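Encoded as structure tokens, here's the structure I'll be asking about.
A single protein chain has been omitted; all remaining protein chains appear in their positions.
The first chain written gets the first letter, and so on, giving A, B and C; residue counts start at 1 in each chain.
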Amino acid sequence: MAWRDLGAASPELVLTVAAFVVLLYDAWMTGPSLESPRSGGAGWLALAGVALALLLNAFPPTAPVAFAGMYVRDRLTQAVTLAALLGTGITVLLSPAYLNRFRLPAGEYYALVLFSAVGAILMGAARNLVVLFLGLEILSFPLYTLAALATRSRRSQEAGLKYLLLGAFGTAFFVYGVALVYGAAGTLDLSRLAGVPLTPLLGVGVALLTIGLGFEAALVPFHAWAPDVYEGAPLPATAFMSVIAKVGAFAGFLRVFPLALPAAAAQWSAALVAVAVVTMIWGNLAALFQTNLKRLLAYSSIAHAGYMLIGIAAPGPAGTLGVLYYLVVYAVMNLGAFGVLILLERRGEEADEIADLAGLWGRAPWAAGVLALCMVSLAGLPPTGGFIAKLYLFRAALQGGHTTLALVAVLTSVVSVYYYLRVAAAALSGTAPDAVAPRRSATVGIALALAGAGVLWFGILPSTLTAFVQQAVQALR
Amino acid sequence: MTYAVWIPLLPLLGWVANGVAGGRWGRRGVAVVACGTVVAAFAVGLAVLASLSSLPAGARHVEVDLYRWMAAGPITVPLRLLVDPLSAVMVLVVTGVGALIHIYSVGYMADDDAFARYFAYLNLFTASMLTLVLAGNLVVMFIGWEGVGLCSYLLIAFWFTRPAAAAAGVKAFIVTRLGDVGFLLGIFLAFGVWGTADFGVMTRDAAAHLPLGGAAATALCLLLFLGACGKSAQLPLYMWLPDAMEGPTPVSALIHAATMVTAGVFMIVRMHAVYLRAPLAMDVVAVTGAVTAIFAAASALVEPDLKRVLAYSTISQLGYMFLAVGVGAWGAGIFHLTSHAFFKALLFLAAGSVMHALGGTTDMRRMGGLARSLPWTAATFGAGALALAGIPPFVGFFSKDQILSAGFRHHDVILWIIGLAAAGLTAVYIVRAFVLTFLTAAPGVMRTPGNGDAGGHGAPHEAPPIMGIPTLVLAVLTLVGGALGVSFVHPGVLARFLLPAVTEGGPAPAGSEAGAGEGVLVSVSVAVALAGILAGWLIYRTGTLRGRSDAVRALLSRQFYVEDFFNTLVTTPGRGLAWAFDLFDRDGVDGAVMAIGRMIGRGGGWLRRVQSGYLRQYAAILLIGVIVLLAYWVSR
Amino acid sequence: MSVPAPLYLSLSAVLFTLGTVGVLVRRSALIVFMSVELMLNAVNLSLVTFARLRGGVDGQVVVFFVLVVAAAEVVIGLAIIVNIFRTRDTVDVDDVDLLRG
Partner (left out) sequence: MTPGPLTLLLAIPLAGAAAAAAMDAREERRLRAIGLVAMLLTFLLAAWVWLRFAPGVAGLQFEERAPWVPAVGMTYHLGVDGLSVSLTALVAFLFPIALGASAGQIHDRVKPFVVTLLLLETGLLGTFLAQDLVLFYVFWEAMLVPMYFLIALWGGPGRMRAAIKFFLYTMAGSVLMLLAIIAVYLNAARLPGGSTFDLPVLLTHPLGVTGSTETLLFLAFAVAFAIKMPVWPLHTWLPDAYAACPPVVTVLLAGLMAKAGAYGLLRFCLPLFPDASRAFGPLLSGLAVVGILYGGAIAWTQRDMRRLLAYGSMSHMGFILLGIFALDATAVQGSLIQMINHGISTGALFVLAGLLLDRTGRARTDEYGGIASLVPAFSAVTLIVVMSSLALPATNGFIGEFLILLGTFETRPAAAVIATLGVVVAVAYLLAFVGRVFHGPVREDLRGLADLTPRERALVVPLVLVIFWTGLYPQPLLDRSAATVNALLNRVAGTTAVQPQASRGGPPRAVTPGSPPAGASPTAFAAGQGGTPRKGR
């Protein structure tokens, strides 16, 4: 293991180190009592780690391929890292207010968040199925724990259990897939998979890999955990997992399908198209009449997974470009939406019903504005990043000749507007006598401002981010 | 002759002034502005006539282009006025009669709250009517055509708080608009034929562009005639005019007798060169006119309402005019138009005086014996009645006689016989009206002031001079107006003056020829009129002639069920269709859309039930996915 | 030592299926958990078999990772299950249905 290898993996290392520092700091500062919540320092440490990782991510490594060819830090990895770090950074900013209010163990929380981010990035950097598997597990174990972090909340515990059991179930299929691919191809190296003839055994292996990744991305029919876990998990954890799991899963999809198996595109593309279609329809339809915002956003995230899968199912540079752009925009807009919810509280509980939004405009107009903006973006309407992202994906679909896919995508987008705008209108609609008093929090304010600005920036001036991900795509060819 | 533009412009300015600031300068100011502008327009009209007369006969066709109104694609429509003998005559009729009625109105409307509004409308009407007659092309004519329709609507519904008046206004607008569809299509067809709707071009090039009796010419003429039917209340679009009597009486005199309703006749004369290319259309015009003439005269026989009698009379007389132009007697048509303007305005103004005296009553069954208290009114009404009946030396005699003789010479004796019969009926109904109003002593004369119409108080009394003098002037015109077209010295003054305008593009009109046996025809028509008067007198005054048929009476009082027929066939199905559309829109079109929405929603509800909360079920769902995927891959 | 590789693989598949069925039919969270462990170990069997077939060590290396992962899973899982038992006095997964819809 050379220093060069460590240099290539520097963002992950920085995050890992930061996670340990946070844990140590937490143990040092708060002493034995978990009940002592005053651990704002942990948050800042985590944020510093994320910032440093972001900085390091900006510099391409001298030798992209590292760790004996198992790891690669190319432009694609950079783009995935960017999405993951943006999501993590905003999450870290969003969390302190909530953690203090609900007395959750801050040190563990931040450490878990950072570990999970490492997992997602690792999936983006995987050049070997083992690394992909490790990334997947590093990504998901902290998430199981985060979901169950509120130890006295039955809902949180239920969320943790369901996530864990179903996650383990899914993982088993993934590992079996790894085994079968290895058996069929004789190698775990993704870069050498391209030349392997497509035997039924390989096909079954690939199918099982799909299941593991699809579970993490919450693709139908591997999605069933998502609504329950999203609803039950503590809000910041939900926010974080909604983003980071998608980043990791789609990084994995990119590494496995368009990059490792281009020759078999015709075969897996058809399967993924079907999955994407079902996912978009299911997610959007099930979200229609949800009254709980977390649950609504869960189904929304399922639907978005379906959209992103378009970029995989319609392989080619346009698809990859679309997925990467979408991941970044999705991280920003989804966290913006959750961020506003974090501000809400009713009698010591999360106020996560749509009805709780009534009167938000009167109490916190800017927060309501950001929520509305994020909803507009999630709905894929201009002039927000959500629109440009969808535009790229639709372009990919049509370019690949998947007209049905594109049609389902746009029509389900129309359906989705129904629930997104209902939320936006509820947030903006006047004053209500028993309006929830939104908490004030500087860090959340900063996070929301960042998210709002990002959504608009990616929507109105998309050229910078487009150029960035375009480079990632071109570098792969 | 650019100054001719002031003729419509002056009343228009009067409208703007009274419309914007009418409330500021009081009734006197309003009256001065309103009457002054019309009188001034009359003066300008005289000047135009003078300078037109000074031109050689062949050059009496002056086009005044104001500016390019619309130009789109290959179409250019200038805002063009056409000054020729025809428009000059019409200008004088409109402004002359108009000025008299304006002045009369000052007295008639003196107590009305909406004095300024009334005169604003009246001025706007005058301006529109002058635009109509001065128009240099069909499109500009359409400005006036629709403008007078608007004013007609506004003035019929002037007392809009009365539901009947409001409804009558709407009816008038809708029915005339129905005709205007034809007019518009006629314009489009004209553009199709000539690439323009300019009267000068159309008249000059009619023969070149339209084969004689061709489909285009016939369609064009019939379409325009449809417009004329609506505006001039001919069958089958007559039904708005009797209802229009809901308006103030001077309005009925000006718009629904003297000027607007004659627009159709004027338009056909204006387009005579085109009509000459379509003999079939000419025949349709003539027959429609003749049938309307006798139909309306018969309807007037049983009408109890004085003003509605006059309305049917107007319809009938307009029928005569169409009969005239239908047989190519352009001059006779315009002559009768002029003469009708005089005597019918006179009749209306006299009727207005009656109403003024009786506090707004128009029901003849509640009148009678008014000759004693209203001698002047009775005399002037009588003059008008005689003119209407066609008794020499009143103007109506000359004009009607010209039409009848033209009809006779137009190889079709049937038209002449119908016209003659209508003339007899005319004499009967007008005698009836005169007798019922002025002679028969009614059991109880209505004396209580009605609401709305001119307010008279106490015992019936003569109208003030400001109303009396215009009536008198019209009576004098009725008496001496015949000089314009004394038929014994064919062609008459008017006809000779009109000749250049109505001969361009066509042969000399039939009405101007002196024919053999003229004396016989005249004698017959006078005899018929006298017989009608006698019959009327015997029926209604002395009661000598009796014997009535309830069936005939019912037929006449429902105007031969034309309107009922129209309602059953057009109005009621139309309403039903509209409501059906409404229902279809909500339950059919929108229902389909909403059904899609509901379907999607139901899908969402079902998917929510799948999310049951049971972990093992989730695992099962996942497994189904696994199995499907594996099946797919294995089957590859 | 002449048991052919396909039999190992078949055994692995059977074990894996047994695990899957266990997840579906058992109501105790602990048993469900054990079933998942069974699935993972079935995979391990496959991995080792393939490694033998291919003559490489990659597969056997992966087994170690899988074992570690399974261990970590147990740690987290038991913690959560214990916690649930504390609040509800049951580990029946069918009773854990607060969240649905």
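Throughout what follows, a contact is a pair of C-beta atoms (placed from the backbone, for glycine too) under 8 Å apart; a residue touches a chain by one contact, two chains touch by 3 or more.
Just so we're clear, the structure is a prediction, and the values are computed from it rather than from any experiment.
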item: Contacts of the hidden chain among displayed chains; value: A, B
item: Contact residue for the chain not shown (choose from B:414, B:493, B:593 or B:631); value: B:593
item: Contact footprint on chain A, counting only the chain that is left out; value: 361, 365, 372, 376, 381-383, 387-388, 391-392, 394-395, 398-399, 403, 406-407, 410-411, 413-415, 417-418, 421-422, 424-425, 428-430, 462-463, 466-467, 470
item: Touching residues (missing chain, whole complex) on chain B; value: 19, 67-75, 113-114, 117, 139, 142-143, 145-147, 150, 153-154, 157, 160-161, 163, 166-167, 169-170, 173-174, 177-178, 180-181, 184-185, 187-189, 191-192, 195, 574, 577-579, 581-582, 585, 589-590, 593, 597
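Everything that follows uses one rule, which is that only the chains that are shown with their structure count from here on.
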item: Between B-C and A-C, the pair joined by more C-beta contacts; value: A-C
item: Averaged-CA centre spacing for the pair chain B and chain A, given as whole angstrom; value: 77
item: Whole-Å gap between the CA centroids of chain B and chain C; value: 96
item: For chain C, residues contacting two or more additional chains; value: 20, 23, 32, 93, 96-101
item: Overlap residues in chain B, where contacts from two or more other chains coincide; value: 608, 611, 613, 615, 619
item: Contact set on chain B toward chain A in their complex; value: 600-601, 603-605, 607-608, 611, 613, 615, 617-619, 621-622, 624-626, 629-630, 632-634, 636
item: Touching residues on chain C, where the partner in the complex is chain A; value: 9, 16, 19-20, 23, 29, 32-33, 36, 39-40, 42-43, 46-47, 49-51, 53-54, 56, 58-59, 61-62, 65-66, 69, 72-73, 76-77, 79-81, 83-84, 87-88, 93, 96-101
item: Chain A - residues contacting chain C, complex; value: 130, 133-134, 137, 141, 144-145, 148, 151-152, 154-155, 157-162, 164-165, 168-169, 171-172, 175-176, 178-180, 182-183, 186-188, 227-229, 231-232, 290, 292, 295
